[in-house]
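Each remark here refers to the structure printed beneath this line.
Apart from one protein chain that is not included, each protein chain of the complex appears where it belongs.
Then we have subunit A:
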Amino acid sequence: MMLAGRGRNKIRPPRRGLGTNDNVDFDSMWAELASSLQDIHNKNASQLSFEALYRNAYKLVLKKRGDVLYERVKEFEEEWLANEVQPQILEVLSPSLLLASTGGSTITTANEKRAAGEKLLRALKQAWEDHNLCMNMTTDVLMYMDRVYCKDFRKPSIFTASMGQFRDYVLRTPLQPGPDHQISIAQVLNAVILDQVRMDREGDIIDKSLLKSCVYMLEGLYETEQEEEHLKLYLTSFEPEFLRASEEFYRHEGSTLLLDADAGTFCKHAKKRVSEEEDRCRSTLSPLTLGKIKLVVETELIKNHLREVIALEGSGVKYMIDNDRTSELEMMYDLSARVDPKKEDLKKAIQARIVEQGNDVNNATVAATQAPPRPSAPNRDRADGEEKAPEKPVNLQTTAAINWVDAVLRLKDKYDIFFTQAFQSDQGLQTAFTRSFTDFINAFERSSEYLSLFFDENMKKGIKGKTENEVDELLDKGIILLRYIQDKDMFERYYKKHLSRRLLMKRAISMDAERQMISKMKMEVGNTFTQRIEAMFKDMTVSDDLTSQYKRHVAQLGDPDPKRAEMEINVLTSTMWPLDAMAPYSEGENRPRCIFPSQIERIKQGFEKFYLDKHSGRQLTWQANMGTADIRAYFPEMKGAKKTRELNVSTYAMVILLLFNDLLPGHSITCEEIQAQTNIPFNELTRNLQSLAVANKTRILVKEPMSKDVKLTDKFYFNEQFYSQFQRVKIGVITAGNKVEDSTERSETEKKNNDTRGGVIEAAVVRIMKQRKELTHQKLIAEVIQQLTARFLPDVNMVKKRIESLIEREYLERIEEKEPPAYRYLA
């Protein structure tokens, strides 16, 4: 429009200057073009003017002779390739190569073969590069034809067409026409490349760039003229053969390697092979093959052999674990991860090993508890001399228990290291680890007791002189084990028992640590678990208050009794504290009550009155077996200036000793008399007498006859020669500490625990049924188990029994006609 608006200027008609007016003589022009093409192919193009050639082609196309030109060029190329290039290639094709590619026997040495192969490769590469160059030039010259003619008639460009010709005339020509010798250069080429790759794999040095250019050629050629990506010659003819050959190679290598290498070497080798193949794809072959060849190596070398490698005697996973071969394990993990995202085999092997080692620990512990006392615990290479140090002749079983926990923790540490260093913190493996640990820890029936003992020991002694962080770490470790224990209620029972001893006997070193422990347990297991333990602590503080209140109360009374003893009271809520465990004689009503000496009895009554005034309706039961007393004793014949010593003894011992107050010096009292006067249960009595009269350092009493056992007829004297360098002497009661239970105690505990569990199960059943009203048997059981697994693993039979009993007591009823069996809640 603009042009028209401007338009005084006439649009000049185009000059017919582009030679369109002269008659085009096709033949002469073609002859000229053909000779030029010849020159191009002979690399003699410097005399040719591009413009002239281009103009010629341009003219021919303008004159609608494009089709003829196209055909002629094709013919020309065909002739050139068939007559010039092909013979050159055939020339370098030595018979040995032919034989090799047909699979015949190769007599020639590797070197010859290699030389011949390289020659062929080089010739092919040369031919290909020449052809490429020429065709680029030709295409340039015939650009106009490509642009106009080929596009209009939907012909492949001349370049593509000539590439196809190269494929057909150079690579695909059968070498020896005949029915059974249908090999072409392409096949020979494949064989040669494969041969070279094999040599590379075997460690020979090959000309990688040469190979690369030949592969590049294959990549540049297509099956069809449409040049579809997936029809590259490389993909259609070479790659399958390559993969097949590799498969064979690695299958062979895998089986030989398995025979003469150990697992570590195998892993190293496999890893090396994989990275080698990756390199090869990048530097020598095509990146297209990368994934496929990796798959081949993985299946042939790793997947098919992995299980055997893992199980390999003397060097497999077991060996690696035992010898801390973290790096090898890491490789193993890496390989497994390649072929199997779940790493089943590796997982199984490790699990088996964990359980095996765990059972070893268990068995060793059992052996240690049954074996006669030995100077040190058997087969433990314990690094920390902490418990080994003979600070106290710890009960053998208790040592075994602590050793057990230590051993398990060591095992856990070891696997944790593997887990983070070798297994890249793999989630799946972690669950497997956890499962295995749970398995073997729960297979050991005393695990909860032992763990609690471990805490007990540490609370009493182990954390002495440790920093807060160390304590924290120690507790965390214990908590980890707790996580594995299924019967958490058992643990709770034991822990409570041990804790109560610690609290009442003031054996706990650090209340902070105790609290820390409880808060950790709370986080791990939940509120309900620690409720009672917390209540125990609360009782302790309340008792402290109570004691000071009582003291004030006494002071107000203004009873100036110089002989009056100070008293500290712990009032314990009976439901929260494991009193039954502490006082094994409380069963039945006729539990013997200790007769306190009069001055103590007075205080006792005073407090009872005070307490019941404060809280009416409560009942106080005195647990004399749990208490301790400080008494000041006067030893007339003791060496040294001061003849008094403070004795810290148990309540019973105090009661016994007070008896001697009333005795004239030199007089004796028999055991039987003591029992009659104090009403202390016999075995408590013997224990206390033992600690007072038998133990060397704390011999306050002299026994007659001198023997270890205490009999009813034994006589006791006050030991006036008693001497101790310390002002304060602590007289522990023999075997009153926390120790492993013997089997009767244990079955007792188990029975009690089962009773508790019964209650818990019933409560759970009722809770569930109240909510659901009606539920099938299977579902009910499943829900109960699900609710209770946090505390313990309920036994299905027990659940069934509890349901039965609930039905009897008419909490539930069976729904008669229902199938499958179901229950209904009766409100």
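Throughout what follows, contacts are C-beta pairs under 8 Å (C-beta built on N, C-alpha and C of every residue); 3 or more make two chains touch, one makes a residue touch a chain; residues count from 1.
Here is the rule we use: contacts and distances are computed from a predicted model.
Trainee: As a check of understanding, state which of "Protein fuzzy homolog", "Elongin-C", "E2 ubiquitin-conjugating enzyme" or "Ubiquinol-cytochrome c reductase core subunit 10 qcr10" is the UniProt name of the chain not shown.
Mentor: The correct option from "Protein fuzzy homolog", "Elongin-C", "E2 ubiquitin-conjugating enzyme" or "Ubiquinol-cytochrome c reductase core subunit 10 qcr10" is "Elongin-C", the UniProt name of the unshown chain.
Trainee: Among the options A:L37, A:A116, A:M137 or A:M536, which residue touches the chain absent from this view?
Mentor: A:M137
Trainee: Can you work out which residue in A:F26, A:Y54, A:F159 or A:F682 touches the chain that's missing from view?
Mentor: A:Y54
Trainee: In the complete assembly, which of A:S46, A:N111, A:N527 or A:T541 touches the absent chain?
Mentor: Residue touching the chain left out of view: A:S46.
Trainee: Over the whole complex, note the residues of subunit A touching the chain we left out.
Mentor: Contact residues on subunit A toward the absent chain are 3, 6-7, 9-15, 17-19, 43, 45-51, 54-55, 58, 133, 136-137, 140, 143-144, 147.
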